[in-house]
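Here the complex is missing one protein chain, while the rest keep their positions.
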Amino acid sequence: MRIVVGIKWVPNTQAVRFDPKTGTLIRTGVPAIVNPHDLPAAELALRLRDEYGGEVIVLTMAPPPAVQGLEHILGMGADKAVLLTDRAFAGADTLATSYVIAEGIRKIEREIGKVDLAVFGQETIDSSTAHIGAQVASWLGWPYIYYVKNAKMVNGALRVERQLENAVETFDVGLPAVVSVAMKALKARPVRLSHKLRVKLEKPIIVWSNKDLGLDPRCVGLKGSPTIVSKVTYLPEVPRRKIVYKPKDPRDAARWILAQLFQDEKTREALHKALWG
Amino acid sequence: MSTQASPLDKPLKLEDLLQRNIWDVDEDPHIEIPMDDQEGLRKRALVHLCPAGCYTMIGDKVLFSYEGCFECGLCRVITPEDKIRWEYPKSGKGIQYRFT
Partner (left out) sequence: MDGVPGKFDVVVVGAGPAGSAAAYLLAKAGFKVLILERGRGAGSKELFGGKVYAPPLRDVWPGLDKEAPIHRWVTRERISFVRGSRVATIEYSLGRRVGFTTYLPELAKWMSDKAVEAGAVLVDEVRVDEIVVRDGRIVGVRSGPDTVEADVVVDAEGVNRLLLERLGLVERLNPSYVALGVKEVLNVGKGTIEERFALPKGEGLAWMVAGDVTAGIPGGGFIYTMKDTIAIGLVLHIGKAMEKAEAGQINKHVSRILEEFRLHPYFKQFWKDADVMEYGAHMTIEGGLRMVPKRLYAPGLVIVGDAAGLLLNTGYTVRGVDFAVASGRIAAEAIIEAFNRGGPTEENLRLYEERLKESFVWRELVRHRWIGRGMEDECYFTSMPGVLIRILEKLYEADYEEPTLIDALLESLAEEDISLTKLIMKLGSVVSKL
């Protein structure tokens, strides 16, 4: 089977700091990484390929430095990579992005061969919309299943386990299909020397610009993006007070905690309600 | 991400200092110490000298958390060989220095 994995090259948001003087985010010197939630998606794709044969193609729409991210997934064992890059793609919202990604998948089908499955991560760490998988499925007209924790082939269909809060649903879905993998569902395999070396020696990364895709410039990038972010408000951090109370007898600690909690009227009422209705 | 700045004219807490840095944290720990038999561990030295504060005391046990590690090797050097498993993180994970 031929599986496409979509990844996003995102700033390592853990490192993005807030400048209280200017009220903006400090992004200088913040290195980008593969969106961590895309790694379980790559892992699922690789496992399916290892089990049933075929190839994994990793796909992204990003500026050229994202090659580093594609190399990371190739290093895990993906077979090919496609970088969709064009100045015209810049400033895209999820609609314009998913359009380009879907057209990228169509071009993969034309140039390389039929795609059976497209796999995405649950969401990205820098925008958390969880739109792309669903939107790509819509553009392609393929079925879509999300919160996927695992998948295997059964009688020519993909049997997908879907992780819900307190249940696991099982679906059989005909291919081609789009799935997005629940965050932390699968542990990503490490980068391997042999794969990474092949990347450096064979350079299996295909680069397509909008000239190659031939999309209407009004439908991609900023121009193709109807979403307007009118305002971003950062919540002030709640100052927390840490108190360490270490009595010899743990029962004293329990009494002390209850006393602390009951000091505050609101907490007292809430506790009362919770305990005695 | 912090939206509140700690005053710079006072000593910054270790958490505040570490917040300046970037890690891509691996899913697996690259360093492990035993939790049961901690005989021979130089606990006070680990707690005070590990520059990333990865070692903390919980009761009389020293607890190690690998997430904020600088991979400097100090803990390996001051710990008996059979009391520590020490590797660098794999797949390019771990600390990502920029201005050092």
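To keep things simple, chains are lettered A and B as they appear, and every chain counts its residues starting from 1.
Heads up, the rule we're going with is that contacts are C-beta pairs under 8 Å (C-beta built on N, C-alpha and C of every residue); 3 or more make two chains touch, one makes a residue touch a chain.
Please read these numbers as outputs of a predicted model, since none were measured by experiment.
The chain not shown here is in contact, across the full complex, with A, B.
The chain omitted from view is touched by exactly one of A:Gln68, A:Thr129 or A:Ser225, namely A:Gln68.
The omitted chain makes contact with chain B at the following residues, 5, 8-12, 14, 17-18, 20-21, 24, 42, 44-45, 47-53, 70-74, 76-78, 81, 86-92, 94-100.
Not every partner is drawn; the one left out touches chain A at residues 29, 31, 68, 72, 75, 190-194, 196-198, 200-201.
Definition applied: only the chains that are shown with their structure count from here on.
Within the complex formed with chain A, the residues of chain B that make contact are 1-5, 19-24, 27, 90-92, 96, 98-99. Put simply, chain A touches chain B in their complex at residues 12-18, 20, 25, 29-31, 33, 36, 72, 75, 187-188, 190-191, 234-237, 239.
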